[in-house]
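This report concerns only the one structure given below.
Only one protein chain is missing; all other protein chains are in place.
Chain IDs A, B and C follow the sequence of writing; residue 1 opens each chain.
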Amino acid sequence: MIIVLKPECTKEQLQSFKDQLTSDYGVKVNIWEGVHSTVLGLIGDTTAIDIDYIKAQDIVDEVRRVQEPYKKANRKFHPENTVIELSNGLKIGDGSLTIMAGPCSVESSEQICEIARDVKASGAQILRGGAFKPRTSPYAFQGLKAEGLDLLKEARKETGLPIVTEIMRVSHIDMFENVDIIQVGARNMQNFELLKELGKTKKPILLKRGLSSTIEELLMSAEYIMAGGNDNVILCERGIRTFETYTRNTLDLSAVPVLKSLSHLPVVVDPSHGTGKSSLVESMSMAAVAAGADGLIIEVHNNPKKALSDGAQSLTPKQFDHVAKSVFGLKNYLNSQANK
Amino acid sequence: MIIVLKPECTKEQLQSFKDQLTSDYGVKVNIWEGVHSTVLGLIGDTTAIDIDYIKAQDIVDEVRRVQEPYKKANRKFHPENTVIELSNGLKIGDGSLTIMAGPCSVESSEQICEIARDVKASGAQILRGGAFKPRTSPYAFQGLKAEGLDLLKEARKETGLPIVTEIMRVSHIDMFENVDIIQVGARNMQNFELLKELGKTKKPILLKRGLSSTIEELLMSAEYIMAGGNDNVILCERGIRTFETYTRNTLDLSAVPVLKSLSHLPVVVDPSHGTGKSSLVESMSMAAVAAGADGLIIEVHNNPKKALSDGAQSLTPKQFDHVAKSVFGLKNYLNSQANK
Amino acid sequence: MIIVLKPECTKEQLQSFKDQLTSDYGVKVNIWEGVHSTVLGLIGDTTAIDIDYIKAQDIVDEVRRVQEPYKKANRKFHPENTVIELSNGLKIGDGSLTIMAGPCSVESSEQICEIARDVKASGAQILRGGAFKPRTSPYAFQGLKAEGLDLLKEARKETGLPIVTEIMRVSHIDMFENVDIIQVGARNMQNFELLKELGKTKKPILLKRGLSSTIEELLMSAEYIMAGGNDNVILCERGIRTFETYTRNTLDLSAVPVLKSLSHLPVVVDPSHGTGKSSLVESMSMAAVAAGADGLIIEVHNNPKKALSDGAQSLTPKQFDHVAKSVFGLKNYLNSQANK
Partner (left out) sequence: MIIVLKPECTKEQLQSFKDQLTSDYGVKVNIWEGVHSTVLGLIGDTTAIDIDYIKAQDIVDEVRRVQEPYKKANRKFHPENTVIELSNGLKIGDGSLTIMAGPCSVESSEQICEIARDVKASGAQILRGGAFKPRTSPYAFQGLKAEGLDLLKEARKETGLPIVTEIMRVSHIDMFENVDIIQVGARNMQNFELLKELGKTKKPILLKRGLSSTIEELLMSAEYIMAGGNDNVILCERGIRTFETYTRNTLDLSAVPVLKSLSHLPVVVDPSHGTGKSSLVESMSMAAVAAGADGLIIEVHNNPKKALSDGAQSLTPKQFDHVAKSVFGLKNYLNSQANK
């Protein structure tokens, strides 16, 4: 951590501040005196230093971290890729491409089972589906809730596909015991109480980037889960909010190589929410794979026109089949090139 | 609601879609046929219609709401200002200026009681202070939690100031029973499970705008609370996230007159989080009052340099005293002009 | 165009407004009366109608275009892809992949000729290089100007590569007579005077998206050039400005398929400016090609450490060679799949 002091800082203030930093945080402080300003360099573990505390000092002009504020999610301290293994042996982040597919909302036994069979036939390895739905309007369909979870498990039983579904509340964690991957949605990425509790489980967590969250904040939220003892975190880029209104969100695909370089965690991309338009899902899926994503999470509905939520961005099973073939083909091509 | 159909829509598809809208939603459908496209106009209560469902239809090109999707928070259906009255008789939104002041975090009995006395002496009517703190880093100070709540109540007992403090978890609602105003922070503005549960209480709720939430989304979150039966919602503009990095956030003061025109709920402004810099708090407080805000929520710390969180944006009691005098003076001036 | 009137609009106002629209714009006006509001539908060419004029009417609540406001750039009126052919026969937008490569700034004869030879050897078909440089600071290197143009032509002569370089001023158009493609930079995307003058030439124009320009605005700027009579426009996505600071800009790759669907013009992607980091250029180049881009424009410098501008995002010739091999390989793979 580098601290630039204001020009008016006196020698006494400087000494006193240095002593305080040393005693409060156990860091070593180097002083470099320039013409216009003095700069302090802090050596040691600065992760726990509250940058706001430093900024609030009268004599401080600016503070800059050199170290990233996350440790467990940091590739520097964990160079190998994290590979997450589900109970059926499926691995995420091992160099293969994982596709999670299914409807935005679980609606009925017929619907979820039919979609599950379809997406499995197309090569999807995981079934997604919302039981508890975060909706902007209190008057919109909120999901089938516990019944939705049961229907997902039914579809899993029938097809063997592991399931991923979103949690919205700490008190539901027990109910999600038998879910294979628990999803934390974009709106809950900084629901720190939920993250802390999920950190106490051993469940794989699919952590979606918040609509206006920086890459560093996403990693800090992963760090919350990991600090609690759960290392099974999958990061998900799903579009950020910008001034552009043609697409629902702006899919930030550069986040994929950035996250892969800063962290060892697997990264998946959600082109459905990322664009909000089914017509863009294929091209953005291809781009995500080419950018190095470990997986995709795609909305598929047997009858998007009748979908109770997010129909506009859902693919039909037939469309999904085409996308799946394309992306698996691309992944094979890319892997064959890498192995040359 | 206006629905623009694609040019290729056939007469049969049109008729079938019209029949479905009528039967599913009980709305009347008017058809207007243009040269390039056909437009449907839906008459009746369209609040419950899922706009995504409509968009997903093959034959639909675009959908546009004419009605706002919120009802209880809508000034059209509730023309008079909502005035919120606390148990000590204090009114918020009645044309006076309400100031909530106090530290970001409650740190000790001495700290909170001293600040409470100070801000009361300067004219603040409500004491703010964080007991449960949402922090980006799991390694940062997370607040004194239940003990913090007790200290706030102690300060209330000593000064008579009602207290406002942030809730982060549904299971804590009981613990907040004796809090005068429960704050929902920016990061939880779309924690819908929390909003629903708060809707079942009668507590005044201070609802902060999310970092990337539109004005409409803020009103939809208020609608969540109100749909549950709790009309005591205070809206809070606290800065949005933009590309500008000089300030921590960009305070959107135009949201004040916009919210006042769209809704009947009181609107307060947080210039401390909105700017992240104590040097900007006075000018932005003045601007907020001039823009028509019903109140301000300002961070004050007896020793910002030692604050355990957000010190950079906290005022000293002396600085706050100056700000309070200025904004109350301005409010009196503005009220005197309005009464001319 | 659809116009929603305010509930208080009288029959007389309605009739008078309708008459005015008919006489001023020659459009037919359909009226649809709802319970709460009346909606007008305008039929005919509404491109020339100023939406602000309509919004300013007392009786108007909201206006919504159904037609896009651009005609010449619109795929609806020009379904086939535009293919741009340079004087050496090179085609852009014909299904092949075009790579423009070279230094941010032209610095010397040796530098530009060496880079030109290198990028040509790697497969680039066009040489890029800045002679006039838009720099945020007046104290930064502003380019070699006219001398830079001469050096580019020298490199063209030596290698046969057509050249693309940026124009910053109307009075320079004559000087750019012998340039193969004239680039309009992001900061000049809405320099309408420059666009108008470029519309009077027949030169291919590489039009870069502004840092905060919507996709529609980019197409409207293309329309400015085309309205003047110059149809040779190449669109370029080069990153937009968002809250994320890890990358210099956020590369909006979804703009590629969106632009390809809305317009018939070729679309190229600039991963160098789009990310600002040389380490991200390869993955974003691959993603751009997978998303359907017709070309790439990539910064290459023989000595990025000594580059007089934008060194951080430049590749070495060796790095570029690797990227070029990868993207041409990917394009071949994708084309072979498409032809199956």
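Basically, contacts are C-beta pairs under 8 Å (C-beta built on N, C-alpha and C of every residue); 3 or more make two chains touch, one makes a residue touch a chain.
Note that this is a predicted model, so its numbers are computed, not measured.
Contacts of the undisplayed chain with the visible chains, over the whole complex, involve A, B, C.
When you scan A:Thr165, A:Thr242 or A:Ser278 for touch with the missing chain, the hit is A:Thr242. Summary of contacts with the chain left out: across B:Ala73, B:Ile92 or B:Ile240, the touching residue is B:Ile240.
Mapped onto chain A, contacts with the missing chain fall at residues 2, 4, 30, 32-37, 39, 41, 43-44, 61-62, 64, 66-67, 212, 241-243, 245. By the touch criterion stated above, the residues of chain B touching the omitted chain are 212, 214-216, 240, 242-247, 250-258, 261, 274-275, 279-280, 283-284, 286-292, 326, 329-330, 333-334, 337. Where chain C meets the missing chain, the touching residues are 47-48, 50, 52-53, 55-58, 69-70, 134-141, 168-171, 187-188, 190-193, 196, 210-212, 217, 220, 223-224, 227-228, 241, 304-314.
By our rule, only the chains that are shown with their structure count from here on.
In terms of Cα centroid distance from the overall Cα mean, chain A ranks first.
Look at the contact of chain A with chain B and you find the same residues on each copy: over half of the numbers used there are shared. Using mean Cα coordinates as chain centres, the one most removed from chain B is C.
Averaged C-alpha coordinates put the centre of chain A at 31 Å from the centre of chain C. Taking each chain's centre as the mean of its C-alpha atoms, chain B lies 39 Å from chain C.
Counting partner chains per residue, chain B shows two or more touched chains at residues 212, 241.
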